[in-house]
Each structure stands twice: as structure tokens, then as C-alpha cells.
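All remarks here apply to the structure that follows.
Of the protein chains in this complex, one is absent; all others appear in place.
Note that the chains are named A, B, C, D and E in the order they appear, and that numbering of residues resets to 1 at the start of each chain.
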Amino acid sequence: MRANKLRDLWKTGKAATNAWLTLPSSLGAEMLTHQGWDSLTIDMQHGQIDTAAMCAQLTAISTTGTVPLVRVPWNAPGDVMRALDAGAYGVFCPNVDTPEDAARFVGACRYPPAGYRSVGPARAALYAGADYIVHANDTLLSIVQIESAKALKSVDAIAAVPGLDMLYIGPSDLGLSLGREPRPDQVDPVVMEAIDRTLAAAKRAKLRSGIFCITVAYAKAMIEKGFDLVTVTSDSGLLSAGARMAKAFTA
Amino acid sequence: MRANKLRDLWKTGKAATNAWLTLPSSLGAEMLTHQGWDSLTIDMQHGQIDTAAMCAQLTAISTTGTVPLVRVPWNAPGDVMRALDAGAYGVFCPNVDTPEDAARFVGACRYPPAGYRSVGPARAALYAGADYIVHANDTLLSIVQIESAKALKSVDAIAAVPGLDMLYIGPSDLGLSLGREPRPDQVDPVVMEAIDRTLAAAKRAKLRSGIFCITVAYAKAMIEKGFDLVTVTSDSGLLSAGARMAKAFTA
Amino acid sequence: MRANKLRDLWKTGKAATNAWLTLPSSLGAEMLTHQGWDSLTIDMQHGQIDTAAMCAQLTAISTTGTVPLVRVPWNAPGDVMRALDAGAYGVFCPNVDTPEDAARFVGACRYPPAGYRSVGPARAALYAGADYIVHANDTLLSIVQIESAKALKSVDAIAAVPGLDMLYIGPSDLGLSLGREPRPDQVDPVVMEAIDRTLAAAKRAKLRSGIFCITVAYAKAMIEKGFDLVTVTSDSGLLSAGARMAKAFTA
Amino acid sequence: MRANKLRDLWKTGKAATNAWLTLPSSLGAEMLTHQGWDSLTIDMQHGQIDTAAMCAQLTAISTTGTVPLVRVPWNAPGDVMRALDAGAYGVFCPNVDTPEDAARFVGACRYPPAGYRSVGPARAALYAGADYIVHANDTLLSIVQIESAKALKSVDAIAAVPGLDMLYIGPSDLGLSLGREPRPDQVDPVVMEAIDRTLAAAKRAKLRSGIFCITVAYAKAMIEKGFDLVTVTSDSGLLSAGARMAKAFTA
Amino acid sequence: MRANKLRDLWKTGKAATNAWLTLPSSLGAEMLTHQGWDSLTIDMQHGQIDTAAMCAQLTAISTTGTVPLVRVPWNAPGDVMRALDAGAYGVFCPNVDTPEDAARFVGACRYPPAGYRSVGPARAALYAGADYIVHANDTLLSIVQIESAKALKSVDAIAAVPGLDMLYIGPSDLGLSLGREPRPDQVDPVVMEAIDRTLAAAKRAKLRSGIFCITVAYAKAMIEKGFDLVTVTSDSGLLSAGARMAKAFTA
Partner (left out) sequence: MRANKLRDLWKTGKAATNAWLTLPSSLGAEMLTHQGWDSLTIDMQHGQIDTAAMCAQLTAISTTGTVPLVRVPWNAPGDVMRALDAGAYGVFCPNVDTPEDAARFVGACRYPPAGYRSVGPARAALYAGADYIVHANDTLLSIVQIESAKALKSVDAIAAVPGLDMLYIGPSDLGLSLGREPRPDQVDPVVMEAIDRTLAAAKRAKLRSGIFCITVAYAKAMIEKGFDLVTVTSDSGLLSAGARMAKAFTA
């Protein structure tokens, strides 16, 4: 089975870069996969990417060695399994608040006896190799998003769910849930404390940790802090730079 | 944030008209949005409209001031949130039978602390404005469909769910559930009594009320009765008139 | 090979009814194909129907016995052949002004030695049968649209092109070209004279004749006049009735 | 209402053949529907077929008399109902482990009072006829997949769920769950015993039985054993033969 | 008919800004249309945008007042007319080398008697108003691209074609054709001379002039030089900034 380059990277002590795809465009995915990111995340939650577009983008990402990841819209086993069957090498589950949530999600990511994933890796086996079923449980990443006050309370119990690979912080939801601003690249002390607490929980449980950022500087600071994966930008974030260019003509 | 014209209309004491979209056609949506309806509902339950088509139709509706609404296939948080992120100004949830169903649905429509909606209004903020997150909870409509004997029994408890905006009657399901004919534009006394009971519950709870109709005459009668929103026709209903034209040549 | 029901109908002396598809919706096509029209035309010229949607609609029409026809965007051999390979039982070519235009079009509709159509009827052979290539030239309809002053001047020469099956009148273009109103269901004497002239040319050449209409009454009058195929309505025409319904609430 | 040919076939004591669709291609579906299979299953679980592609394939299958079936991605009422509204004449539910799972699924397949399916058979009524709602509960097939050790333990209780029509064996998942190889066309004695036990449970409950196979020989053996429906191949299975052809040039 | 804001802008002596769409994404188009560009060009030539995506993007652009333009893949009347019927307010024709090329193109943009465009502005009339046909010839822009040595030789004859609105320079093709580098934001003296010559020809013929650029600075310089429309960036150009961000982590 094709190795998961993120696992290899982490073994060398390095952090992984990540960018986010929100437009349902295969060509957009192919452009970003040639930019040198360690991984790309296809966002089916807040992006406009449905099952068909996800499949197309997984194929586009497979034209390079970038690791393809998917965020599912919600903690629903059918969506998790379809992302994996289509060749995702890791899945982000949003809004995981309890260990039960986490266990339900991780179970959908793992074949029996570790979980309850159903067998049928149509495209995944093309991408990863004929021995996919044998190695999938040890290769694919299951990632839960910690992004609420409720989740913070159970963060160690969530981190203890067998088979879980990473705690990933969604700073906008986390901020709003804590009564602070819903935004990325947080500096609010209340949110920063929650971020530190989550990172510490991941370290204690020997899990990987990740966080959504929108600038290079902030992402680098998060690597310094100890995060294993940092999201740095997104297709829509890059497009938004056009507004400044347009404004240059009206000044 | 762009105001919700339906709320404005209701404040003036008027009822709102509504038409239904069931074909996955952006052009069809654009034709109807130019016809003068106060609102259009994209039907992802019984229509053949999936996530991609819903996004396209929300854009099509946004070319005019018609208020875009979505009916999700089922009471699933992921679907509700994607409809809102894509710019729906209200969501219909089918087959709500209990206050728990209603609370689960309403929570998906509202940002914390009122609910558990996740932050990421990609297209919604384009359509509604940069201050979307601040005003969304007060602007968007959460609408539950009352369409079973079971729901009728709890109709007041359902209506009491905080944050709910409207009880909307699905007369075909309601009829069938009551052992009567599954059809719109009901006149059966048993169903009419249920309709009246639902309308009264909405009024008591100071909620808006709505009902699915298929003729102008029936819809006008429902406005007379006190409904705030009446569905009058649908794209497929309009297409069906072709059968009479075809038959005119075989007589 | 599956017979062409339009040819069978004409042999009995009857005129054929036709409706027009302009929305790229397979479901819309399937609704109309169940309404009893003798034929449906997929409009790739003024409709928003591209190659993919055309293929989907040909399949939808094939769920009933309605005869599937396609209007190509322009007199381009590649488009004509793709429509036929996908199972169209006739093709309309817009804006044919000269016998050379007509010959180029008819040649694209016919296998050698009658024409220069290329062999590869992928879906057509599924729909029509394994002996498709043998009978296609005698079964499929090649239809040119007469819709300009220029075409009128050569109408007899156009009608004489070997292999041509029908002259079909586009009244809007014809009207505009003659300096009159660009509209269907013409009554302007100048346009009516042109219509009569075209019909007469078709009769002289022993071709079938057709005309685009938008009401039952006008279409019936055209049958009376001697036309073999009348377009009576379209999906978008049917949808436009919604405007009247919406207006009923604002009066 | 159009009869369900599988029910008719079974009444004559015959077994039904079935092939599986995993590519989201309407043309692929149309090719297979002309090959003489009694039924085709559109696989939304392990295939890359989403809602839009499912609708297109149901239309493609409707061009012949082959019975259209759908496997949903997971036991979710919204997905089950959309498949039926789109014209599926039966639904497979994967990974049913308990009678509660089965009851939830069967309820989604049946109109009240037998179940809780919502009324709105948009395309289904086109395909099946105007009296669809009256006869749907007796015509459509609800099929649960028995494919885990857990399900085996409750197989009689599952089979006793009112309204259920068939137990269908997924041999890959079943094998893996039993600690054996995850593969079709099983010969492992442990798995064969489970297959026999499931078949016997179906017979006892007077349900139909089915099994996924990948060769003619194995499928015929399963018919001999008493199965009522055998899956014999799939579009992707057929495509895989190309590998042997390619290899013939490198030997 | 809705006015063409570019014509209004030019009457006030201002130049118009323009951005280019190359990804087949309706959401991408909607993001850029909210950025403040005077116009957007949907690129069907070098972009991956086909007819269906073009229609979707025209709708997306119509949610704001930005003027929607289309570049067709080639000088083919069917493509030009479909872009206009779908609501484009101007069309770019690539690789126009002769006055005959230009006349063929302009004729496809204009209704008789000025040209040979066919009547059927399905979506265009929704967008522009019911009097579309009356005013279209005076409102829509026909733009030819001057981008070869051959075109330069006939530039005054091309500019003299009646009904033409703008000469637009494609600097990459022009550079390559002149034996220089194929790149935008040219400074090569040979190419600059050709640019000046084309601009002068446009001025002489009282046509508008435009040029493709990729930076704000260059575009502003072109406005200074006298150009009426400057393309400043594109969706793919904006996405390419991600490569620098990714590289920041590998340094």
C-alpha cells in the first residue's frame, strides 16, 4: 500500500503543511496540488464540494504526491466511508464534542475488528494498491475537530478513543463557542488557553495535533508551538486577494 | 446583513407567496425568480435537487430579490448547515414529529449560543454581507413541517421550541397519516380540522404559519384563513399543463 | 431497426405534434415525454442544452415511444453526428440559407455513399437495434429550418437537395429577416406569404413540412394549412404560466 | 402501477439475475440494461454514484424492462426515500446489524400506516403510473444486507421485521467480520456456514434471499443452493478484464 | 433593456477594469463578481469552461452589477450566439486575422439586418429585459482579439468592419507571432510597437481598445496609454499565489 507521507514526515519530527479546497473545481485542486503543499483538505462541510466533486478532486490530487484529505459535512458513517473508498488518506470530522462522537467517527474509518467500515475501496485500491484492505487501518488518518466548549471539557477522553490520530482545532467555531470572536488566527487569551489545552491533550495522548490558520506567519507560530499539521490557506482565501487589486483602480 | 424580505412583509401584515422548485435546473430557477414570487423553495426532499444543484439555484435566485429557501431531505444537521452556508434565507425541515426533532433542527440553524451551527458561511456572506454571522440567527427562518398524526399530538410543544419561526403544513403526508387521501388542496373535514389546529398552535406560539397548495384559489383561501406563507405552484406543476395541450390534438 | 413513428404517422396522413425542450433537465424531458407528444425536440441552439444534457434527455425520452429529435446549435458536422450517435431520430439544422448549406447538413446525417457520416452509433444502436447502420439513412429525419429572406429565394433549390426530409419554419427569425416582428404564431401578411411559399415548396418537392408555434389554436390552424409537424409548446413556455399565478396575488 | 418483475419471476419459482453499477455513468447503465439482466443495482455505497447520477441511471434503466434497484450509502431515511421517489423498485440497505436497524430502514420504504415514508414520488409516478401511492408498499422491495457477526446473531429477529422482503448477503464484509478473508465467491467453511444460516433464516421467515457474486459459476451454484437473487458481475468488474488484454502485449 | 455599464463608463471618459475566469466554478465567479471589477470575462478558449459552466457563471455574475463578458473558443457562430443567448453583454473572439474573420464574428453578434444572429435570447431576456431584441445590437459589445503579425497587417481594415466595438490585444500570442516571448505584460520593443499600432488603429476607427495584463501596475500604465479596458488578473492567477506560501515552509 502507498505510504501515508504525513506519517513519514512526522516520524522525522517535521510538521506538515496543508491547504484547504472549498470550490468544487477539479482544476483548482490540480493547481494547488502542484504548489508544494504536503496535504490538501477537500472541505465538504463549509465548502461547496459534494460527493461527485470530492471524487474528482481526489483524482486531481493523485496526479502528485500531495496527501489527499477530506472533511466530511458531519459525523455520518456513510459520508466518512465514501470519502475513504474514493481514496482519501485521512478524514476530518467536524464538531466532535464527546468521546462517543469520536468513537462513532473512528469506527467508520476502520475495518473490523477495529471499527465497522464496510469493504469496497473502489478507487482507493487503484490509488493505494491491491493490498489496501490489509494496511488501511494503519495508514489512513482519523482526525477530529475540537471546536466547542463542550469538547474542551472532554478533550482527554476524546483523545483516548482508540484509533484516533489527531486533534484538529477549528478556531472560528471554538471562539464563538467560548463567547469570543469567530475567527481564524486567534490571539484572544481565552481562545489561546483553549488551544494550548487541546494541544497538551493531544501530546499527552500521543496523538498528532493540527490547527486551521490563514497566514504563513501564524501557521509558523503554531508549528513552533508544537502543532504537527497547519492549514495555511485555501482556494477561496487566495481568490479573495483579487478584491485588493480591484480596489487599486478606484482609489 | 441583507434583510429577510419575508420578515419585512409579515411585519406589514401581509402574507408571502411561495413557489416550489423540484427540477435540478438553474435556468428553471432563474425563470421562476423573475415571475414575482416573494420566495422560492428549493426542494431537496421530493425534488431531484442535490447539493450542487441547490447551490446553483440559490445563485440563480440571488439575481433578483426573491427570498431563497431550501427544504432539506431529512432532519440531518449536515444538510441544514450546507443549505445555510450556501445562502438559504430559511430552511424547511420535513416530517418533524416531536419537540426533540424540532430542537435538533433549530439548533442546526442557529449559531452558538442559540444553537450548534458551525461557522463558515462561504457563499452566504457573499449574498448577505460581511456581518452575516452577527445577524444570521435573527434573520434566517427555521421552518418545521407538521405532517403526521404524531406531530399533531405535540404541536404545541413543537411550537414552543425556542428559535423556531414557522409551522408549515404538508397536506399530502398529513392526509395519509390521518387515514385520508394524500393530496394537496385538502377539503376533507378530518384534515381541515388538523390544519386549523396547527394554524391555531402557530398563532398561540406567535409563530408564522405556512401551507403547501397547488392552486391560486386554494392559496388565497388559506391566506384568508390566516396563513403567513402559501406555496402556490411548482416548476413541475407548471410543466404538467403540457399534458392538456398534447391531449387537445388527440380528441 | 426501431421504426421512426413520425414516418409511420405521416403515412397514415396525420400530422405530428411536437414540443420543445430548452432546459438542460433530464427530469423535465421525462415529464414531457409522458404527456403524449408524438415527438420532442432537444434545442441545443437557443436552449441551454449542451452535449451532456442532450445525451441525458435522449435517454429520458427513450423511456417512452415519443420520437426524439435534436436541434443542433449550428450547421456543424461534428454536432450533427454526435446527436445522431446519441440516438436522435432526426436533426433540425437552423439558419439554412442555401442549397450548399442544406447539402452539407444532409451529408452529415447520412452514411456513405449517401453522405459522409462517420460510423460509431454508440447509444443509437442500443436504442434502435443492432441493424442500425443498415437502416439509418432511411429512418432518421434531416430537417432544415427556413427562416430568412435569403433562404426563401432558394427554397426550391434547398428542397431539391437529395436526402432532405423536411422544411421547418422558424417564424421569429423569418419575421425579423423580412423586416417584420420576430415572433411565433405570426399573422403578418408578409410573413404569412413566406410561410405559404415555403409550405408549397415542400409539397412540390414531396418533403414534409413543419412550423414552430406556441399555442394549440395556431398549431391546429397550421395542420389545417397542410403542415406535417407542429411544435405546440416548450418547457420554458409552460413554466412562464407561473408569472400569471404570481400576479394574481398582487392585484 | 407497473408490476415488479422480480416478484412475478419469483412467483414462477425462478431466481433473478442482477448486475451492479458502480460508475456514475448513465451510458454505462444503459449498456448494461440492454444485456438481459433481470435487475440492476445502482451502488451508492461503494460505487461513486451520488444522487444526481442515481437519478440519471434510474432513467437509463427505465428504457428497458430491467428492474431498477438502489443500494443506499447507509441506513439514512432521506437517502432511502430519495431513491424510491426517483423510481427505484427496491432498495438495499447495507450493514444492518439489528432488528431496530431493519425496522428503521423498512419504515423509510413504506407509506403510512406501514411505515413513515413521505409522499412525493415525483419521477416514480412517471415510471410506475398514477396509482403509485396505492400500490407502492406491496410492489417495492426492501432488502437488508446481512454482513456481520452481529447481524448473524439476530438474523431471525431481523427477518421477522414486518414489511421486509429480502436478506442479501455481502460476502466481503461478512468474511472480514468473521475474521476470514474479505472477498466475494467465498468457499471458507466458516463463511459458508454463515451464508447457509442466513439463507435458512430467510426461508423460515418466508423472505427472499440474495447474494453478491462475481462469476457465473458461483452465482449458478448459489441459485442451486436456493437463493432468489444473485448478483453476477458489475460494470467495474467487466472493465477489469482490460488488464489481461494489456498484459498480453508485455509477455 | 438593462444598460451596458461599460458603455456608460466609457462615455464618462473612464477605463474599465476586467478580470478573467478560467475555472469552471460558479462559486469562483460569484466571489470575483463581488470584488468590484467593472467586468468579468468567462474564458471558454484557454479556460476549462464549457457551455454549461458558462451559463452558470453568467448567472453568478448577474447577482451583482458587474458586466458579464465571454471569450468563445474560436470564431464559430454557434458558440457566439449561445454566449449571447445566455446573457453575455459582450463577446471576445480570439485570433481574428482578417476583416473577413471580423465580419463573420460581428455578424454572429448582431440581429438582422445588421448581422445574422438568430432570435431566441432565452436567459438574456430574463437578465436584460423584455425589450432585449430591440436594443441588443446597440448594447452588446463585439470584441476582436488582435494577436498575430497577420492581423497587424490588416488592423485598419479589421477596425473598419461595421458593428465592431473593440480591438483587444492578446500579448502572448502577439509576442509569439512576432518571434518574441509569448508572455503578458510585454516590454519588448517589437511587441510594444505592435501594441501601439493596434491602439492607434482603434482610436482612428473610433473603436474601444483593450489589453490583457496580469499586474495592477502594468494595467494602470495601459490605461495611461489610452486603453479603455484592461484585464488585471484571473482566478487562476490569484490561485497561483499559493505556491509562494507553500514555499515559505520549505526555505
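Just so we're on the same page, a contact is a pair of C-beta atoms (placed from the backbone, for glycine too) under 8 Å apart; a residue touches a chain by one contact, two chains touch by 3 or more.
Since we're looking at a predicted model, the values are computed, not measured.
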Left-out chain, listing which of the shown chains it touches: A, C, D, E
Candidates E:A52, E:A114 or E:A248 - the one touching the absent chain: E:A52
Touch with the omitted chain, as defined above, among D:R2, D:H135, D:R183 or D:K220: D:K220
Residues belonging to chain A that touch the chain removed from view: 26-27, 30-31, 34, 55-56, 59-60, 62-63, 122-123, 126-127
Residues belonging to chain C that touch the chain removed from view: 50-52, 55, 76-79, 81-82, 85-86, 111-113, 116, 118-123, 133
Chain E residues that touch the omitted chain in the full complex: 22, 24, 45-48, 50, 52-53, 72-74, 76, 79, 94-95, 147-148, 170, 172-173, 176-177, 179, 182, 236
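Operating definition for what follows: only the chains that are shown with their structure count from here on.
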Reaching chain E from chain D through chains that touch each other, fewest steps: 2
Most remote chain, CA-based centroid, reference being chain C: A
Intercentroid distance (Cα basis), chain B paired with chain A, Å: 34
Sites on chain D at which at least two other chains make contact: 50, 52, 55, 76, 79, 122-123
Overall pattern in which the protein chains touch one another (line/ring/star/complete/other): other
